[in-house]
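Accompanying notes for the structure given below.
Heads up, one of the protein chains got dropped from this complex, but the rest are sitting where they should.
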Amino acid sequence: MLKYKIILWIMLCSILFLYDTYVFSQEPETTPPENVTAVDTPNDDGSSITVTWDSVRDDSVRSYKILRNTDGGEFEEIEEQLDVDTLEYKDSNIEKGKTHAYVIQAITDTDAILVSLQTEGVIATGQWFHSGKIQLFIAMIIFCGAILGSIYLCRNNQDVFVRRIPGLEAVNEAIGRATEMGRSILYVLGLGGVENVATIASMTILGQVARRTADYETPLRVPCNDPIVLNVVREMVKTSYLDEGRPDAYQEENIFYLTGDQFAYAAGVDGMMIREKPAAVFLQGTFYAESLLMAETGNSIGAIQIAGTDSEHQLPFFIAACDYTLIGEELYAASAYLSKEPMLLGSLRGQDWGKILIFVTIILGVTLELFGINWITTLLQSVR
Amino acid sequence: MKRQIPLAFCFLFGIAMIFTQFSPHSYSQAVYKEVIDWGLIISPFAMVLAVVTLIQTHVTRINLRTEHWQYSLIVFVGMIVMVLIGVPFGPQNSIVEWLYNNVQVPMDASMFSLLAFFIASAAFRAFRARSFEAFLLLATAMIVMIGNVPVGDLVWNKVMSWMPWTDGASWLRQWILDVLNNAARRGIILGVSLGVISQSIRIILGIERSYLGGGD
Amino acid sequence: MLEKIMNMDRRVIFILVALVVIFPTLVPVRMPITVSEPTRNLYDFIEALPSGSTIMIAFDYGPSSLAEPEPMAKAVMQHCFSKGIKIIGMTLLPNTPTLAHKLMRKIAAENNAVYGEDYVFLGYRPGTLQVILGMGTDISSVFETDYENKTVDEIPMMENITNYDQIDLLLDLASGSTTETWIIYANTRYGLKIAAGVTAVIIAQMYPYLQTGQLIGLMPGYLGAAEYEKLLNAPGDGTIGLNTATYAHLLIIGLVILGNIAFFIQRRREG
Partner (left out) sequence: MEIIGIWVAAFLTLCIYSFLYRDNPFYRFAEHLFVGISVGYIIIINIHQGVIPLAWEPLSEAISALWAEIVGTTTPETRNALWGLFRILPIAIGLLFFARLSPRHTWLIRYPIAILIGFGAGVAIPNVLQANIFAQTRGTIEPFAAINAGTLSAWDTFGAILIAIGVICTLTYFFFSVEHRGPVKWASKVGIGFLMIGFGAAFGNTVMGRLALLIHRVGFLLNDWLGSFGAFFG
């Protein structure tokens, strides 16, 4: 019995062996490209179809050709030969609203053509919503919601807390010193126009300064370089003096038009500083390259200088040459705090919520990454 | 009429631009393209605002005979000469190019180069390490300045030749910019971007309307 | 004495500044330059582009600050022309077209490049955002004609270029905030690769974008121009300028230190 079994096994093995040698001695059978699929390209305007296929496991294949038919008609070549490494083709030259099916041809060294199976017919359609941008959309809703919500909540409650801003606290000190020394205060609003956010913030702060100077009867000098700003400022300062019950102390000629040109304005302000030796100089608003000239002269006459601007390039010079500087957003915060305007306060609060969200994302993201989990990084991936 | 319709336009164009960012459909992309085209056609006319403001300022100066009002006449002479030649014959007219290359460019460049002098004078008379923060600022500025010019590395390689690495001055400058400066700037960018988003949504919804100006 | 020095007329300092700039201009020196990473990245990117690629250069600086971007433009354009890379020029600033056009013409002539085949200057269109976004869908919808009034669709090198998809790199030569605008709108919305050559004033604010790869390279001011010239092995205005600037830098550093010493002595005296 055992003998038979052994013989049977030997025979079986030899047949297999023979068969194998027969198979391997033959030219390898090259298969055409497999798994050819055509899909409507996702998240586009419906102007393309993406065709993909598996790589042919054979070195003799040199390139691919793509054939396409329209509404079940004849197959036609649509592209020059594609590189052998190409496994995806985006056909952007389709007829809208018509069905296309595709066939891939693999071309070998010997110019043999291996034809794949035909794909299903596809009609390209445009998408109304880009699914890859869903996280961006959600983030947009959250950020905008936080800001609008905060503005809404601040409508009735204007006692919104704003942290201590050192530059703002120094305002009283500066005015006090000017009063003690019997000198004037110089307030420069920068070169921005009346539509400029920083200029508006600066005017709000000026309004507050004017209230104090009205009390102490300290002269407040405001050289302007924009006629429209000049008119608004005159109005504001007048109101401040009225509110404090000192309309008599208001002197319109102290708020005046100097000149509109950048360096000439700076030279004019410098001249005023040297002649009048103000005890305090405020430089608040939008500044350009002229910031340097005014800060330097103010420093040389020994005045207390309080600067504030969102012009990033001028901040270093203000910090180096002035006693206090409101940096960027601090200027907006100061004006929101002083004006008690619900829109400004609400936005400030809403943006703080945004910052908290960024804090949380960074801390969570960093922690997860350290453990090799990267879904937050993937979520923040840029999508076209 | 004077406020509501512009606000409605603002809302419409704003929402259209947001929507088309998220929608790849060919209809929304057609809207997107159309809105951009509208923007392109409207923009060149915005120049009128700047020019009119400038003319009005100088006319006022001449009318009121403010100090140095005579110079305002020079502004008009320059402007009128340019416009009379350039508008009919185009910017590639040789006289326009000559005036541009030999009057406008050198003066603009010279005006800004005055700042090199002013920064030097302020360096001596105003930039003070009056607090720890200001000290940090000035110290960083010095390192970056040294690293910016080739003499920094030259001196480093001479004086610090016992150190294992060369070109230390430019390396340190690069590291400060790459790491410490990067962190600070990124903080600023994040903060400012939140501000931009906040202002944009207020503008679109008509909560912020200061750009409309005063009046009814 | 101290008082006297501190209150010295600023015109004395002005004269000093003039001297430390005039002297090295007359007697130039050459010091070795170390190439920084961001400049090398830009150089490597352009070096790796195949012949026949197209880059776009945005001349976004005004006449007031042409000192630094011009040598950069020169170095990069020279590099591109020598490698057969085509250049599309344009500007977002209204006071620049003549300047940029003249510069492109001049550099092209030096490198035997032909207008319309190797390079083209589109010019200027008002409205920064609209121009950047509009070119993303179709360049000829914004620039139907180039600066020389030729129809863009008929210019040979523009034949296969419809929008940013066919442009391999945008180099923004900037003196203001335009680079951020290009990043936010062209890179984010259309995936256009962006590099920048900026005046020294705005270098520092570019770094966050470098680390994230939103900027693939950066030439920082004179330094960047000199570094690029070194990589090309063709010293030019950037190298001269950087060497000249050395003395003035030393003067300013000296002035800050002197001023602060005086400040501290004075403060100690006042107690």
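Letters A, B and C mark the chains in the order given here, with residues in each chain numbered from 1 onward.
Following the convention adopted for this analysis, a contact is a pair of C-beta atoms (placed from the backbone, for glycine too) under 8 Å apart; a residue touches a chain by one contact, two chains touch by 3 or more.
All figures in this text were calculated on a predicted structure; none of them were measured in a lab.
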Margin query: Counting the whole assembly, list the visible chains that the omitted chain makes contact with.
Written below: A, B, C
Notebook entry, point to check: Touching the left-out chain: which of A:Pro33, A:Pro278, A:Gly308 or A:Gly328?
Noted result: A:Gly328
Notebook entry, point to check: Which residue numbers on chain C touch the omitted chain?
Noted result: 11, 14, 17-18, 21-22, 25-26, 64-68, 94-95, 97-98, 123-127, 129-130, 133, 143-145, 147, 183-185, 187-189, 199-201, 203-205, 208, 211-214, 220-223, 240-241, 244-245, 248-249, 252
Check: Which positions on chain A touch the chain that was left off?
Finding: 133, 136, 139-140, 143-144, 160-164, 261, 263-264, 267, 312-313, 315-317, 319-320, 327-330, 333, 348-349, 352, 355, 358-359, 361-363, 365-366, 369-372, 374, 376-377, 380-383
Check: On chain B, what residues meet the omitted chain?
Finding: 2-3, 5-7, 9-18, 21-22, 35, 37-52, 54, 68, 71-72, 74-83, 86-87, 90-91, 96, 98-117, 119, 123, 133-134, 136-145, 148-149, 173, 175-194, 196-197, 199-201, 203-204, 211-213, 215-216
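Just so we're on the same page, only the chains that are shown with their structure count from here on.
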Margin query: For this structure, I'd like the pair of chains sharing the most C-beta contacts.
Written below: B-C
Checklist line | Averaged-CA centre spacing for the pair chain B and chain A, given as whole angstrom | finding: 17
Item checked: Centroid distance [mean C-alpha coordinates] between chain C and chain A, Å -> 23
Check: What residues in chain B touch two or more of the other chains?
Finding: 21, 29, 111-112, 119, 121, 125-128, 130, 138, 141, 188
Notebook entry, point to check: So which stretches of chain C touch two or more other chains?
Noted result: 189, 205
Note to self: List the residues on chain B that touch chain C in their complex, please.
What the structure shows: 21, 29, 32-33, 36-37, 39-40, 42-44, 46-47, 91-92, 96-97, 100-101, 104-105, 108-109, 111-112, 116-117, 119-121, 123-130, 138, 141-142, 145-146, 148-151, 153-154, 167, 170, 174, 177-178, 181-182, 185-186, 188-189
Notebook entry, point to check: chain C touches which residues of chain A in the complex?
Noted result: 300, 312-313, 382, 384
Check: Across the complex, what residues on chain C touch chain A?
Finding: 7, 188-191, 201-202, 205
